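The other protein chains are all here in position, but one chain of the complex has been omitted.
Note that the chains are named A, B and C in the order they appear, and that numbering of residues resets to 1 at the start of each chain.
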Amino acid sequence: MQIKFKVNGEAREIEVTPFHRLLDLLREDLGLTGVKEGCGKGECGACSVIMNGRLIPSCLVPAPQADGAEIITIEGLAEGNSLHPLQEAFIETGAVQCGFCIPGMIMAGKNLLDENPSPNEKEVRTALSGNICRCTGYTKIIEAVMLAADKMDSKGSGSDE
Amino acid sequence: MKKKGRGLATIMFGFGYGEGFPDHSIASIEIKADQRIVIKTAAADVGQGVITTVIQIAAEILRIKPDYFEVIQGDTHTTKNSGSTSATRQTYFTGNAVKKAAEDLLANLYHYGSMEFRSNHPEISIKDGEIYLYEEPEYSISYWDLAAKLKDKGITLEAEGSFFPVTYQPDEKGQADKVYVAYTFLSQVIEVEVDTDTGIIDLLNVYTAVDLGKAINPKNVEGQIEGGTVQGLGMAVMEEQVIRNGRTLNAGMSDYLVPTSVDIPKFKHYLIEDQDSEGPFGAKGVGEPTIIAAAPALANAVYDAIGIRFYDLPLNPSKVKKALEEQDNKN
Amino acid sequence: MKQENKQTISGRDFEKYFQVKNLKKALEIKAKYEDQILLIAGATDVLVENYEKLHEIKNWLDLSRVKELKFLEVKEDKLILGPLMTHYELKNSQRLKQKLPLLAKAAAAVGSPQIRAKGTIGGNICTSSPAGDTLSALLALDASFKLQSKIDSRLVKAEDFFLAPKRNGLKDNELLTQIEIPLYPEESLSFWAKIGRRKALVISTLNLALVLYFEQGLIKRAGVAVGSAAPTPIRLREVEELMLGKSLAELNYRELGEEVKKRVSPIDDIRGTKEYRENVVRDTMVNALKSIEKRREGGKNAD
Partner (left out) sequence: MSDKQYSVKDYYCKHTTRCSSETIKDSKRFVGQDILKADAEDKVTGKAVYANDITFDDMLYLKVKRAVHPHAILKDIDTSKAKKVKGVVDIFTAEDIPDLRKFGLIIRDQPVLVALGKTMRYLGDALAVVAAESIEAAKKAVDLIEVKIEELEVITDPFRAMEADAVNIHPDGNILITHNLETGDVEAGFAESDIIVERKYQTQFIDQLPMQNEAGTAFYDERKGRVNIWAATQWLHDIQADVAQSLRLAKDQIRIIQPTIGGAFGKKEDVSVHIHLAIAAMRTGRPVKLTFSREESMITQSKRHPITIINKTGVSSDGYLKAWQTKFIGDTGAYASSGPAVVHKGMYHATGPYNVENIKGISHAVYTNNTYAGAMRGFGTTQGAFAYESQMDIMAHELKMDPAEFRQKNIYQLGSCTPNGQRLNHSVNAEETIKKVMELSGWKGGK
């Protein structure tokens, strides 16, 4: 079946089948390999993308459910050569080790900051609780999201909805 | 009811393969005319940051900003053996190999630089990618221009370094003069709160002091401490692959649990840097030591909290609650 | 599209995918295909269950676009919910938090932020896992489920709906179309707890829901239900009855905990031992009562 949707602002039209997941569609058909598969069962968060304004596990979305949706992946965050404040903050705080969880983590961070531009630490922790990281022990990732909130706040670009 | 406790553990870790195993690392560095300095190493960066570490070491020796460096990594046909990313060995081994290559290259910068200026080594100086006459700094040549000039003469401005320290295989009683290249030491205090109703252990604070010789990149060391400790705490309280009759009962992340962002404690670290090791700039390895103290420190903290000693890992809620019930029934 | 459609390769049993927009159509399809079609809404349970064999599914019925199944309304003495309400929507609904904080709290404990954004309460009910987080809350709140077929509909009490692990009273031609929860006039206080091996993204080792309705200081109604402590989530009517007509001061919490413990029949599994669940369900019941007592004393702001 044919579906239409928007990925990172670009309209796409593509033939899909329900046994392919949104994850497969993004990675294999559209080459958006920043979206990662860590478990395939919604238990790790590596495949998280934002669909219609909500953070969702793309491994648990049959491709046809993306029809008409607006999707943002990690590839859609930077504008040209200028990184999103979250991306900058992850680099600056040393929050990146192997990097496999990072795209999903950053999307979870973005989803939080879209809804709550100045979260406290507890809110950050909760917002990231669906994303497993095995390398960092989370501490610097939490710092990164807090730092990004500050950056966006001071830029006055806290609300990019 | 919630009961607080704290526990201490002190550990050591002999790193490198040791035991007489031929443990070595080879790396090379080339200065290119197009303003790049290329490090080639097969050392696998699994996220710990060896790429960044070797750039810092080479930049330090070659007296030029890290921004010019590229690391070409991991190809059996273009890089030589750097050994494995294991045994907490890459900073020490590949770090030293890169340092030696950089030193060789630095010496050659002096050598070719002195030919350029028709002067002797002590009369020239090197800084920020420029070779210049000490007394007359206006006479200078950049690394890149030098590399270009040498290239015309068929000379590549490159060097290879290797590090191959000796250890000995222990005898039948496990004895030898040198079994591991060096030891890292670490102490950790962990504070917990045990919920006596549910047997769930809350992780509150972790304090770490590590004797690591020298932190090449302190932030990355912190990342190792936090990540390693959380893995160790996972082992202490929740992780277990349950294999019964050869079959894994929890092959998947819904039942093989590791800590999440809401499970982790807060951290404070102290790095002890005596720069007294044979590693680059006195550095010792730190990757593995960061996981080791967590489980015993936690078990000791739980004992402090509830007076029960556990001998089997992990201290999962079922185990803790069962012990609490038995304690209750005794009293 | 540059990507070649590989439909011709076998190993893919897929035939039909119905993405229906209204309930009537959905019921027609369900009547026709009965158990030969896979229902999805949030898809969070179904895709996990069928991981590695999605290609073997022949027919799909996707309810996610049936707008008439997504609502939350207060109608006189009851709150009614469409099964497509996501856990995220329930957790954040001001009306639900005000009317039935117990259910909002249970919804907030489901899975992870990602799962809550996608998973629905209808899915949680129809999957009928003994560990389903919202199910103990629904049982304690005396919820009923409207099961509808092309021809007629019936209302089934939550406590009669769950039959066995992942089995329920839905017939092959029926869909769950509405959840009804009575709103009683009395002052009520509730408690919900999820016990797991970690603090997030975890399947319940145990969950417990308690709601008490007070009239002049006496317990007029009560709801007690537990999850992951029996083959299905269960409501404990006998324990409720022990509390009726009494004030909190007259209750023996420890005894009530023991009564709960007596009535569960958990198993040993990877998430906890039978013994663990029995003891913790007892202590959690005690905590639930203490928590309600505390809140009653210190003004009745729900936790």
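By our rule, a contact is a pair of C-beta atoms (placed from the backbone, for glycine too) under 8 Å apart; a residue touches a chain by one contact, two chains touch by 3 or more.
What you are looking at is a predicted structure, and each value in this text was computed from that prediction instead of being measured.
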TODO: Using the whole complex, pick out the displayed chains that touch the missing one.
DONE: A, B, C
Task: Full-complex contact with the absent chain, from B:Asn96, B:Thr208 or B:Ser261 - done: B:Thr208
Open item on the list: For the chain left out of this view, which of B:Glu130, B:Glu158, B:Asp195 or B:Glu239 touches it?
Closed with: B:Glu239
Open item on the list: Going by the contact rule already stated, which one of A:Cys101, A:Leu128 or A:Met146 would touch the omitted chain in the full complex?
Closed with: A:Cys101
Task: Contact footprint on subunit B, counting only the chain that is left out - done: 6-14, 17, 19, 42, 44-47, 49, 51-52, 55-57, 59-60, 65-67, 69-77, 79-81, 83-87, 170, 172-180, 182-183, 185-189, 191, 205, 207-211, 213-220, 228, 231-232, 235, 239-248, 251-253, 256, 258, 268-270, 272, 274, 276-278, 280-282, 284, 287-288, 291-293, 295-297, 299-300, 303, 309, 311-314
Task: Footprint left on subunit C by the chain that the document does not show - done: 6, 8-12, 51-53, 55-56
Open item on the list: Just checking the interface: what residues of subunit A touch the absent partner chain?
Closed with: 19, 27-28, 31-41, 44, 46, 73-75, 77-78, 83, 86-87, 90-92, 94, 96-103, 106, 132-135
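The rule we apply is simple: only the chains that are shown with their structure count from here on.
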- [ ] Report the inter-chain centroid distance for subunit A and subunit B in whole angstrom, where each centroid is the mean of the CA atoms.
- [x] 29
Task: Of all residues in subunit C, the ones touching two or more other chains - done: 48, 199-201
TODO: Check each residue of subunit A and list the ones that touch at least two other chains.
DONE: 41, 43, 126, 129-132
Open item on the list: Please output the residues of subunit C touching subunit A within their complex, sorted ascending.
Closed with: 1, 3, 5, 7, 12, 14, 17, 19, 40, 42-44, 47-48, 51, 54-55, 57, 60, 62, 64, 88, 111-115, 117-118, 199-201
Open item on the list: For the complex, give me every residue of subunit A touching subunit B.
Closed with: 38-39, 41, 43-44, 93-94, 96-99, 124-126, 128-142
Open item on the list: Can you tell me which positions in subunit B touch subunit A when the two form their complex?
Closed with: 46-49, 219-220, 222-223, 225-231, 252-254, 258-262, 264, 266-267
